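For this depiction, one protein chain was excluded, whereas all remaining protein chains were kept in their positions.
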Amino acid sequence: MRIDQRIGRRGRLVTAIAVMAVTALALAGCARDTGGGGTAQGECERVPPPSVPAESAQPEPEKPKADASALKVGLAYDIGGRGDASFNDAAAAGLDRAVAELGLQKANTREATAQPGESEDAGTTRLRQLAEQGFDPVIAVGFNYATGVDTVAKEFPQTQFAIVDDDTVDLPNVTPLVFAEEQGSFLVGAAAALTTGTCAIGFVGGVDSPLIQKFEAGYEQGATAVAPDIRINADYISPAGDFSGFNDATRGTEIAAGQYDSGADISFAAAGQSNQGVFAAAQAAGTRAIGVDSDQYNSPQLTDVRDVIMTSMIKRVDVAVYDYVNAVAGNTVDALPERFDLRNDGVGYSTSGGFVDDIRPQLEAYKAAIMAGEIQVSSTP
Amino acid sequence: MSAEAVELRGITKRFPGVVANDGVDLAVHTGEVHALCGENGAGKSTLMKILYGMQAPDEGTIAVGGAEMHFRTPADAIAAGIGMVHQHFMLADNLTIAENVLLGAEKQHGIGRAARARISELAGTVGLAAADGSGARSAGAPLDMLVEHLGVADRQRIEILKVLYRGARTVILDEPTAVLVPQEVEELFATVRAMRGEGYTFLFISHKLDEVRAIADRITVLRRGRTVGTVDPREVGNAELAEMMVGSELPSPESRDSSVTDREVLRVEGLGLPDPAGGRDLLDGLDLVVHAGEVLGIAGVEGNGQTELVETVMGMRRHARGRVLLSGVDVSGLSTMARRERGIGYVPEDRSRHALLGDQPLWANRVLGFQSRPPIGRHGLIDRGAARTDTERIVADFDVRTPGIDVMASALSGGNQQKLVVGRELSGDPVLLIAAHPTRGVDVGAQAGIWAELRRARRAGLAVLLVSADLDELIGLSDRLAVILGGRLVGTADPATVTPEELGTAMTGATR
Amino acid sequence: MTALVERVRTLPGWARSALIATGLVLALSITVTLTGQTQLASSGTSQAAVGLGLPILFAALGGLWSERAGIINIGLEGMMVLGTWGAAWAGYYGGPWAAMLGGLVFGGLGGLVHAVATITFHVNHIVSGVAVTLLGTGLTKYLATLVFAPLSQNPRQSPRIDGFTEFSVPGISEGLAAVEAQQRVFVSDLAGLLSGLVTGLTPIVVLGIVLVPVSYWALWRTAFGLRLRSTGESPVAAESLGVHVVAHRYVAVVTSGGLAGLGGAALVLNSAQLGYLENQVGGRGYIGLAAMIFGNWRPAGLLTGSALFGYVDGLQLRAGGEAVHALLYTATLVAVAGAVLWAIRRMWTAAAVALGAGVLVYTVYWTIESVPSEFASYAPQLVTLIVLAAASQRLRPPAWLGEPYRRGEGS
Partner (left out) sequence: MTAVARLRGAVVAPLLAIGVAGLLCAVALLVSGASPWTAVTTVLSQLGSGTVAVDTVNSAAVYYLAALAVAVGFQMRLFNIGVEGQFRVAACVAAIVGGTVVLPPVLHTLLIIVVAVLTGAAWIAIPALLKAYRGVSEVISTIMLNAIATGMIAFLIRPETFGELRGNNITTPPIPESGWFPGVPVGSGTIFGMVFVAAALGVGYWFLLGRTRFGFELRASGESTTAASAGGVNARRTIVVALLLSGAIAGLIGLPELLGRDHAYTLSSPQGYGFTGIAIALLGRNHPVGIALGALLWAFLDKSAVALDVVGIPREIVLIMQGLIVLSVVVAYELVRRMEQRAEQRRVAAGTPEPVGAAS
């Protein structure tokens, strides 16, 4: 029809002219100076670690085991629940350890899990049901339970409650189980700075929330403490309030790949299930990554990629839960630490795989300095 | 006698509450043009749907070429050599000519080169290439044109082409002339005659007696779902045929003494409407005046701007140029509702799409268009009681046959729906009624009733702008006629003296 | 110049598309040169675009099949979710090819539910789509709890499954990488953008790209496709011609579900994670639908839509707010170029609007240093919204889309 006819010779001529013009332009394209991107910075200047007298950095002694056989323990998980290979799973491990070591009866434990996007009264109801059925103590995992614990703890003043990751509830029967994530992150940041060959490292956060920012803050301080000139690339998968970032490995991969492409050779992944994506990106790029919460090198889900997991920032929710059950059983709740940190083994770094064996002395030195209070780690970036 | 091309015996088809066909017999000889006549609602379309496999008969048999057939789908009918051209074209606008023709018949010649060659070949038979003056055009080009760019006559040819492409020897034409201007009708008849010469058989459905007599070899008349008889057009007169169809004289619009005043109710000045699709203007420099007590009839071939004219006067079209004055007041800038409030009643051409809410009860339909003014609308609220009372009044006064005012509008027959619409639009003392095809698709009784109501309103001083494709209706009702062509008014006529033939010539622009 | 522009208008579709694409790459190239944001046209970004755009592409293709037959499919999301479960389940036992099949079948089952509701029971298409998504999501969670929890100790995740081995097109891939590394204006950028199509491929990526021409061929070049499309344009006409409307629509909607399921499989087979993860679909079904509308119900168009979405998403993930900020600069260039072209054609209103938009975008670019990450994260959605707002009136959906159709109802 009309168009077909008109294309004819003239149309082709126009096409040819256009293509030639573009080609000419392209061939004329001169090389450009692009600075930073894609180029390695090379080795960085490193500062030696502080030395701290050993006695001021003593870890707290192990608590005696109490008999928990009479306890009925209720555990309310955050979204994800047992098996999430993250902090819920760690809480479950703490409970399992209490069953194994403290004589707690498996039948006397009860677990329930939150749903994504649920209203607060669902959490409240969950806690109330556990309290009503005589579970004491009731442990709530995750700061989302703060209001629920506040409400239910008032309704059941005789029941002991604990809440992980939150210290805003100020009631006599509520024990906050909070962590110094920044301290552990400091150590893995130091490890990254000690190991990097490009003097550039990355951080992949799942959701841009205050909790994850603690990880970023400690990591950056640790890295800059070792190498003041180090370049740190911190990105989050999703902004605050959009929890998809903990569940989107695909996008985690792209963020990490972007960091590796721009020169980083180690990334610290604090992104829940999305961590798998970061590890996959590291594997593809031949670089390394740092895990979070548990010793991810040993996670059965991650066997295929564990060779890139240099270390993990361990947050011992299991220790906190175990210690708490132990304290309730032994009636020593008041003696629990205000915060689980390096001193009481609440946070730390893992050594599985042996990737950090050669820098362990430096890391231990930083650890000692933090425990001694010589280095103060801030919890905000 | 050789086997009939098609023979239907004792066909009966019942719908809920209606017997559409009641023991219909029909025999069509091979190679003839057989007309099927009957008023709207006589059961013609149902019978053809049964013959074409779109509906299954409750009783009766179908024989093609002497062999009994059971059609479950149109595909069965097509396989038996029967094709149908529907009154409403079955074309997909967004597909090309070739695609429309090939659809459903891909097995014949595939969808490639061979198929296109065959289409080009048949295009000549149906007069397609000649009709749009593109006979010399290369075979490939027009076949890739989207159907939406084609005119009515060409679309009809494509419909016939579709049927032929499928190897049909018997072609059903369902009211093929309804949308054509007289010249186009002539061209169509020429094509039909030529094809009859090639051995095709036609079943021609119409209720226009003149046309039927001009083309048909034999005529079968249906009335109220029954066969009245089959006659030879050369042997019976129009009056006899009409009587066969309606059982009595046709309700013809008679002339009466004039009630025209010199008070202007509607004045339209320089009305123009651009085509949103970017084509030629749909309306251009249109001027007209309607006085109180006067019916101005707009004659024209469908698609020449009648719909646009009506909708622009109603304020339903945007970007219109020119002025619309109602009783001397410029209403051009007003909304449809404001115009209605100033006394325009509106009977749209497509009542199920534009006038009624099918899933709403009758009384709620009474509200539509009157929701803003007393007695129904008050201060933004709806007075249900008033709406119900007034609906009862319309049902009684306008003879709307319904068991009550709580039934859904869609449950009524077309005629009763239209009576409700006319009754509604005549309520609230309008000064101007715009009626587009007010009796289209209604039964004879309702038609007479609606005509009577229009005349009564006119006597009471109402100005009426009447658009109709039915020339008898136009001539019978109008005090003055204006002819619309291509979005312009191209002439006027006095209905007392004009003949349908003269009007037809003006409508096609042949005299200009 | 005017004459040239006039002639360009009469070019065939492919040539015009090529010119437009060239223009866009040029605009990107200028931006890269002036802002130093190399990620705008890097091979990494283009690979990310392919990875992120693939599930959307499958969903969009699914939307195409269904909507071309006149059935709105907003249930794509639910069908994708079903597909992720099916793919992970089949993939766990049978490897990646089985995973693809599993995604196809489970997505197809979701499509079947939608088909039964909309075609047989005449339920409003959007209503049914919402219901299918609800049901698909619920069923998937239930099945995951039931089947995956014993295997992975986690009801929200399947065990890791085997993925495909990645491959690159030999020769071309390395060649493009070499050109890109030279960092020459335009040439390197073009090489970077193209390399995503030849590097790090898996069979499912190839399948997704191949399905675009295949869908075009099937829908526009076969008798079956003609029939299928006719049911979306005018089912009454189609039925009158002996087309079995119901059957064709069933095929279309089930195929649509199957394609969406393949989108789910593409997520499951992503090397990032290789398995089912609760909520991993995260609205990609809806985005696919938007990409299809964006693409004017055409295969090439929806490919563009998916690619754009993947590109913007990949860019913001890899390079963050600064890169999105630089993209504003590109948008300014494009708007100004559009204004100039329209001005030459004497389409003053369009030119003025384009110029105004350009000025506005440039003002934003000039005022802020970087797009806050909160907004950069949703740049793809924002871009889609803006493009739809600008182009909506040129879109041509199938004529009968969303309208109920009952057999024998015609006239």
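When the chains are written out, they are named A, B and C in that same order, and each has its own residue count from 1.
One rule holds for everything that comes next: a contact is a pair of C-beta atoms (placed from the backbone, for glycine too) under 8 Å apart; a residue touches a chain by one contact, two chains touch by 3 or more.
Because the structure is a prediction, the values reported are computed rather than measured.
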Visible contact partners (per top-of-document touch definition) of the missing chain: A, B, C
Selected residue (touches chain absent from view) among C:Ile126, C:Ala223, C:Ile344 or C:Ala399: C:Ile126
Residue of C:Trp14, C:Tyr142, C:Trp348 or C:Trp366 in touch with the missing chain, whole complex considered: C:Tyr142
Contact residue for the chain not shown (choose from B:Ala27, B:Ala79, B:Leu122 or B:Met337): B:Met337
Interface with the unshown chain - residue positions in chain B: 13, 15-21, 39-46, 224-225, 314, 316, 335-337, 339-341, 346, 348, 350, 353-361, 364, 367-369, 371-372, 377, 380-382, 384, 401-404, 406-408, 410-416, 441, 443
Residues of chain A (touch criterion as defined above) contacting the omitted chain: 110-113, 115-122, 124-126, 128-129, 132-133, 143-144, 146-147, 155, 165-168, 178, 208-211, 214, 238-242
Contacts of chain C with the absent chain, listed as residue ranges: 74, 113, 117, 121-124, 126-128, 130-132, 134-139, 141-142, 144-146, 155, 283, 286, 289-290, 293, 372, 374-375, 377-378, 381-382, 384-385, 388-389, 392-393
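Here is the rule we go by: only the chains that are shown with their structure count from here on.
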Whole-Å separation of chain centres (CA-atom averages), chain A against chain C: 32
Residue list for chain C, restricted to those that touch at least two other chains: none
For chain A, residues contacting two or more additional chains: none
Interfacial residue positions of chain A with respect to chain C in the complex: 3, 6-7, 10-11, 14-15, 17-18, 22, 25-27, 29-35, 37-38, 80-85, 116, 208, 235-240, 242, 244, 247-255, 257-258, 261-262, 273, 276-277, 280-281, 284, 300-301, 303-304
Of chain B, residues touching chain C in the complex: 45, 52, 54-55, 73-75, 78, 84, 86-95, 99-100, 102-107, 110-111, 162
For the chain C and chain A complex, residues of the former touching the latter: 4, 7-8, 10-12, 15, 19, 22, 26, 29, 32-33, 36, 38-39, 42, 44, 47-48, 51-52, 149, 152-157, 159-160, 182-188, 190, 200, 267, 270-274, 277-280, 282, 313-314, 317-320, 373-374, 377
